[in-house]
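Note that one protein chain of the assembly has been removed; the remaining protein chains are unaltered in position.
Per-chain numbering from 1; labels A, B and C assigned in written order.
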Amino acid sequence: MKYLYYPGCSLHSTGKAYEESVLAVFKALEIPLEELEDWNCCGATSYFSIDETEAFALAARNLELAENQSGNGHANLIAPCAACYLVLTKTQHYLTSYPDIKQKVNDALDTVGLHYEGKTNVRHPLDVLVNDYGLDKITKRVKKPLKGLRVACYYGCQVVRPFKVFDDSLYPTSMDRLAKALGAETIEWPLKTRCCGGSLTGTIQEAGLRLSRALLIDAQRRKADIMITCCPLCQHNLECYQDRINRKLGDHIHIPVAYFTQLMGIALGLSEKELGIHRLFNRPRFAVTAPKKGEPVHA
Amino acid sequence: MPDVKLNGSIRIGFYICHCGHNIASTVDVDAVAQYVATLPGVIVSRDYKYMCSDPGQEMIQTDIKEQNLNRIVVASCSPLLHEHTFRTATEKGGLNPYYFQMVNIRENVSWVHTDKSAATTKAKDLARAAILRVFHHRSLEPKRVPVNPDAMVVGGGIAGIHAALTLANAGKKVYLVEREPTIGGHMAMFDKTFPTLDCAACILTPKMSQVKNHPNITLWTYSEVTNVEGYVGNYSVTVKRKPRYIIEDLCVGCLECIEKCIYKEGKYPDEFNVGLSKRKPVYIPFPQATPQLVVIDPDTCIEFKSGKCKKTCVEACDRDAIDFKQEERFEEVKVGTIILTTGFQTFDARRVPYYGYGKYPNVYTSLEVERLVNASGPTGGDVILRDGRRPTSIAIIHCVGSRDKNTNRWCSRTCCMYSLKLAHLLKEHTEAEVYNFYIDMRTPGKSYEEFYDKLLDENVRFIRGRVAEVTDWADRPSEEGKLVIRVEDTMVGVVRRIPVDMVVLAVGMEPQSDAQAVRKLFNISCSTEGFFLERHPKLAPVDTFTDGIYIAGACQGPKDIPDTVAQAGAAAAQALTLIDSGEIELEPNTAFVVQDACSGCRTCLTICPYSAISRDDAKQKAYINEALCKGCGTCVAACPSGAIKQNLFEDEMIFSEIDGILNTGPAGTNGGVACSPK
Amino acid sequence: MTTPMVEQVKSSTNHRTTKKAIVRRIKYEEELDHSFGEEIASFAYGEKLFSCIQCGTCSATCPLSHYMDYTPRKVIAMTRAGFKEEILNSLTIWLCASCYSCLVQCPQQIHITDVMYALKREAIASGYYPRRLPIPVLAKAFFNQVRKNGRNTESWLLVNLYLRTNPFKMFKEAVLGMKLLFHGRMSLMPDRIKRRNELTTILNAVKAREGAVRS
Partner (left out) sequence: MQSEVNHPVPVNDWEPKIVAFFCNWCTYTAADLAGVSRLKHAPNARIIRVMCSGRVDPQFILDAFAKGADGVLIGGCHPGDCHYMEGNFKALRRMRLLGTMLRSMGIESDRFRLEWISASEGERVRTVINDMVGKIRMLGPLGLPRRFEEWDKEMEALEEQVHGKEEAVNA
């Protein structure tokens, strides 16, 4: 199956490490990725606050480009950024269930000779890795099982809500299953899908910080060595503001926050460099050792 | 096509009903009456406010006599509602009731349309259809069949128990079939009952033993209905008797075998205590179980698993009642009526993960708490949590799996009241702080609101708001080690976090998981939620669309004990009416073969689902056994030579209805005869 | 009614300091906008707005409700009832972080997040929102940048934001900015798509059409 890759704006700046690790992991697993040519911003949440139809049109252009670029029309468009993933999925969903919206959007696309059939399938790398590629195959590829590493899997909001595309909205498990497949252990916690503050950390910081804080403290309280995310904004919020939270609210938070693909890369034996680990503010020290002879890889 | 010559002998009376404003407000009844007066054969055409009223019916009767009418057409509500009424009126007037035809202009017209002219046109079309139809009506004699006086009740909860006793006390023989090893159902598991707080066991167990000892009741527990055949008054039911591995007539319920089982302690989750305690492979559900017979569970008994058990139970039984070789038996019985009281199941709280049931040990379902506070329960009535602590603060969450489009959208009607009851009992047992989280407090019932008042005075805390989540996420030290409730106190308009030790989920009532299968078995319908469908929501609440089969209790919809018992009584009364009438009049809509026309081609033989059609090979003709025919008319439609006719639904009748509707009859504009296939 | 300034956001529950004033509160029918509910509900799935049973699940699942002047439940009630002024001036709609928790748990399956979007749009269109509140400003800045370049460059987006709302804040953020820059997690190179005019044409087409519809 051919996969198209939609980086989205964040993966070109704050989420650089996410892009690097996604590409590295897919390469290591020999899953071909092809970047969507001349993709544009998905519109994120802000755009919907100004003009709904324009927002749909903006996102639809990407879906249309994908349709063209993948010869057979049935495109699998991978969007690692949670916001992009949701906006594209949402657009796809509304365009199919509301013919009049689709009509409006297509009328707009027609002006530049584009037309969207509605065949693009928006996917999240987590979905692709766990469900298309498969955990068994991943386990087989693990070179450095993450023995004894306690991971807090943080899904955030927009990958699992509001659409139940590949996991439960209220209590998702795919990232946990993935981490276990890499030999790590995961913590049971109720906050795995609670909002990290999103863009509020940039606007109404007080509010934003407190949301991130709740997650970080609870993860630490449950003795997690590291938190992994599948969203650049979550990663940014949870990692970059730890000092500020400690300063402002007198906490003692110190927990590495990485992308799930980075953790995966480590287990697959990729170098920290190619996974962009060096870009993290507090670098996780992975106490990983190559398995002794005869010892099963998956602990 | 009615032969216009007939007009001389056909004298039709047409009556259109206003039904107050129900019809008259949307259909111009006057115009319809005037129009119908112009149709062939119509002698009388009147409109009246309420045709179903006595004056209305008398009008018909007098007209029949004075105008010597020989056909009656009434345009009013649905025939399913009043056909019988008007047939009787016709008969009282001295006519054969089957000369009557009904036109549905309420359910099918006035109630579903707004455009008055369109509605009036439609009413005219339908009336015309009926007028043309009655030309072909013939005098018929209803088929009468005797009603078997024996009855069957399926389901041994409080509904089944009450229905069975009512019938039995009226001197009828009753078979009570229960799938569990004991009767009693959910009520037997409850501790106290609202609003009077009398103990469930105290009022239920006497009735249970009455059932056991009643000479007219045959009690079959651990049994299931597997097949139902026949028709109203004459059903034949097959019942599977599952093996108990105990010879019922020998066992006296001394429980020695349980005592001596090689398992010293219980090892498997106890169904009756909803898994809060453990039982042995040989067990009795609860002390007052009826009948007092032990059961051996083959899935857990060592003898069944390995065949290498010391069989200490067998040694223990001095009456040799234990029989590992026992096999399931099938009994076939004939009954005239059947009452279904198969009850409900509680909502599985795991379906709403945000309440943490199954994840946090101290989250309980209401049913579990009923056992927990029960003196004969797993803890002897002591409220000790799964983690061994005693709660100092308890949250009761209403509407779990009710009023939620993501799970069950209906209100379960009982949860508010039983939550109040549990609040009272838990406070009594623990002196803990008790919170009730509700969306709307629904206490509609005799002295229910008073009970709510009482609770308010017992300073139970009431917070109006649907709880969003139960977590062990401590936001501050005071919440450490607690279950934290997150809810908006909608009366204050503020979101609150409330730490508690114990959470009780007031789970809703839903249809039994096998309701659909049961429904098919007894040939009745289910409403959209999956509960059994009553014949009429108001006027026939315990009847079904299959004559002789009645429903009562929570299988028809969520219900508390008083309503259930009332409905069970009603169902029994309906059954008695049928039984005591001795015989039942069947709609004479059976099919018959016009011998001369039959070519003996055998097409019909294979089609009849009741094998009511046989072939006289000597005469080379098909023949229909009227007693077996149920009147579906499938054979009529299939007969290539048109030799089979169905009473009340003859081809001519339906063709003339089509004529009438499309206005191509003799009254029609284009003479109609144009292109009739016949 | 006055909009609380953003700087006032406090987590303390101490109310002793706040000045008490006697205010006459009563709502006359003619002060309400009775078509407001329908207007807002006109987006896809919006009609469900009217089936709200006021259970408060949305407020309780909402991670931000404790900062809102009206809880989401109240917003629904007031929107239905036509409290246009109050709602469009409220902070609540801007605090919604689009986490969709309310939507997935709502027993009536009301698309609350989308209601909030609709309210935001209405507020911006009719210029109601609190002026120095960064969120709508951010939204607009984002909107313009994307309309111009087809992509957004976070660095410039933020600079832009702080200039418009609270320039002083920029210095506070500078440290973090440098750190990001240093870790190669922020670029000052504005990101653009190639066929910018293609995109503009599309978006203008939408505008034109909607303009046509409105007039």
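Assorted remarks:
The working rule: a contact is a pair of C-beta atoms (placed from the backbone, for glycine too) under 8 Å apart; a residue touches a chain by one contact, two chains touch by 3 or more.
Everything quoted here is computed from the prediction, not taken from an experiment.
Put simply, the hidden chain is in touch with B once you look at the whole complex. Residue in contact with the omitted chain (choice from B:S9, B:T114 or B:S306): B:T114. Within the full complex, the residue among B:T90, B:T346 or B:T664 touching the omitted chain is B:T664. Contact with the omitted chain, checked across B:Q57, B:T90, B:N273 or B:Q646, is made by B:Q646. Considering the whole complex, the residue from B:Y50, B:F324 or B:F545 that touches the absent chain is B:F545.
One of B:N523, B:S581, B:S599 or B:Q620 touches the chain omitted from the figure, and that residue is B:N523. Although one chain is not displayed, its contacts with subunit B can still be listed: residues 78-81, 104, 106-109, 111-115, 118-119, 121-122, 125-126, 129, 520, 523, 525-528, 533, 537, 545-546, 589, 607, 609, 630-634, 636-638, 646, 649, 651, 654-655, 657-659, 661-662, 664, 670, 672, 674-678.
Just so it is clear, only the chains that are shown with their structure count from here on.
Taken as a graph of touching chains, this assembly is complete, with every chain in contact with every other. More inter-chain C-beta contacts link the pair A-C than the other of A-C and B-C. Annotation for subunit A: residues touching 2 or more other chains are 170. Looking at subunit C, residues 105 sit in touch with two or more other chains.
Residue ranges on subunit A touching subunit C, taken from their complex, read 9-10, 12-17, 38-41, 43-54, 57-58, 61, 94, 97-98, 101, 104-105, 107-109, 111-112, 114, 157-158, 161-162, 169-170, 193-195, 197-200, 202-204, 206-207, 210-211, 240, 278-281. Per the touch definition, subunit C reaches subunit A in the complex via residues 6, 9, 11, 43-44, 63-64, 67, 95, 97-101, 103-105, 111, 113, 117-118, 120-121, 124, 134-136, 138-140, 142-143, 146, 150-155, 158, 161, 176, 179-180, 183-187, 191, 193-195, 198-199, 201-203, 205-207, 209-210.
Listed in rising order, the residues of subunit B touching subunit A in the complex are 352-354, 356, 359, 469, 471-475.
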